[in-house]
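To keep things clear, I will list the structure first and then write my remarks on it.
Left out: one protein chain. Kept in place: all the others.
== chain A ==
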Amino acid sequence: MADAAPPSKSRDLDKLLLRPGNLVGPTFDPGVQVFFLSVLIFEGFGYFQLRDDLQEYARVLVVGAGGLGCELLKDLALSGFKNLEVIDMDRIEVTNLNRQFLFRLEDVGKPKAEVAAKRVMERVSGVNIVPHFCRIEDKDIEFYNDFNIIALGLDSIEARSYINAVACSFLEYDSDDNPREETMKPMVDGGTEGFKGHARVIVPGVTPCFECTIWLFPPQVKFPLCTLAETPRNAAHCIEYAHLIKWDEVHSGQAFDPDNPDHMKWVYDEAVKRAELFGIPGVTYSLTQGVVKNIIPAIASTNAIISAACTLETLKIASGCSKTLSNYLTYNGVEGLHTKVTEFVKDKDCLVCGPGVLIELDTTVTLKKFIDMLEEDPRVLMTKASITYHGKNLYMQAPPVLEEMTRSNLELPLYDLMDKIPKDVLHATGTINKDDKKSSGLRKLRVVFKGIDGVADMDMAGGA
């Protein structure tokens, strides 16, 4: 029943209706507030019900089993998805219970992923959920390739960046520099804070990926040291002074532990002293925790709405009707209720979802030299890189067993290790050092070997 109209016709209509930017803007009619989730035309498709075979075969990974993750698992299971997996490295805490409804007081201390999976399977018959209690970086890249759709319920930019890089790494381009559809790994990403939230769809190669639009995020709050040291003006400055400067002066050598209540109390007391010295009001224990731990205020209802929006998008992707949907929804429930949908455009030079960082090499360059080059290359800036080639480990920094097994490759020419193919794609995982920040990352690298017959100049195609 779900034979959609010829794609070109739908796409035209999509574009027509994707002009909500005109209807929903800061100056919209106060009598009518419009809340768009996404705009789509279903030709001859009366329902959202998943067809039986989709329920059997669609595999969805939910990343995060917290506020969004719990809601996502419930919504996806109730919507008919039968094969779900969930990954989360955290254990349950008391402060989670106001919104992570799958957890009870008795569950505090247990792994979120495991409890969440168990509770949803108890409540929805027919669904199978496999939990993974580990960090997202602990999984092989190929683990993520197993899924049709990845739904994100994360709470940090770094984690989103990582998963985005993984999903985009599967994307391949053909010799005309067009992304190959069968290698696109769609993601649905949700985020919330208080009464605000966003939901977006990322189809690598089609929509902008997370990195393409990273400029959307305001710069992370980082107070200048001189303000903290000399001229504090507000309560947060006093707190960060105690946390970042005074702590080390007094406790040199001992690391500050935000989960240690004595440490937190010490920081609070020092912050109060400093605030009194400068006549600044507002330092409370609660604020101290918030600033030091970077606590995100959160409520159940926003999570419920954003997760449901993500579920609807996941359903549309799974039923194959929204390949070209380009959708970033921002939601604000505090002043009335309003949302805005924007169609952002992919950055064709994006290092993550583009065809990959182009690296020209001599055929004599060894794998070791290549790995060292990645540290200096301003487009990569990766240390401790592990290299894989079409799923094969060329060199792994860890664990020790794999390191030992692949160590001998370091002295070999990369050209030989890549089966003497003049140009192909490699994946490098390691620590990315950008703007004084270190984070785990993955980069797609297009290697072109110079001076090989048939490769006249630097052409841009990446596929083998």
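The rule is short, and it goes like this: contacts are C-beta pairs under 8 Å (C-beta built on N, C-alpha and C of every residue); 3 or more make two chains touch, one makes a residue touch a chain; residues count from 1.
What we mean here is this: contacts and distances are computed from a predicted model.
A.B. asks: Which of "Ubiquitin-like 1-activating enzyme E1A", "Dynein axonemal intermediate chain 4", "dolichyl-diphosphooligosaccharide--protein glycotransferase" or "Cysteine desulfurase" is the UniProt protein name of the chain not shown?
C.D. replies: From the listed options "Ubiquitin-like 1-activating enzyme E1A", "Dynein axonemal intermediate chain 4", "dolichyl-diphosphooligosaccharide--protein glycotransferase" or "Cysteine desulfurase", the omitted chain resolves to "Ubiquitin-like 1-activating enzyme E1A".
A.B. asks: Touching the left-out chain: which of A:104, A:273, A:348 or A:420?
C.D. replies: Final answer for the missing-chain contact: A:104.
A.B. asks: Check each of A:78, A:130 or A:250 against the chain that is not shown and name the one that touches it.
C.D. replies: Hidden-chain contact among the options goes to A:78.
A.B. asks: Counting contacts across the full complex, list the positions on chain A that touch the omitted chain.
C.D. replies: Chain A touches the chain not shown through residues 17, 31-40, 42, 46-48, 71, 74-75, 78-79, 94-95, 97-99, 101, 104-105, 122-125, 194-195, 286, 290, 295-305, 307-309, 311-312, 315, 333-337, 339.
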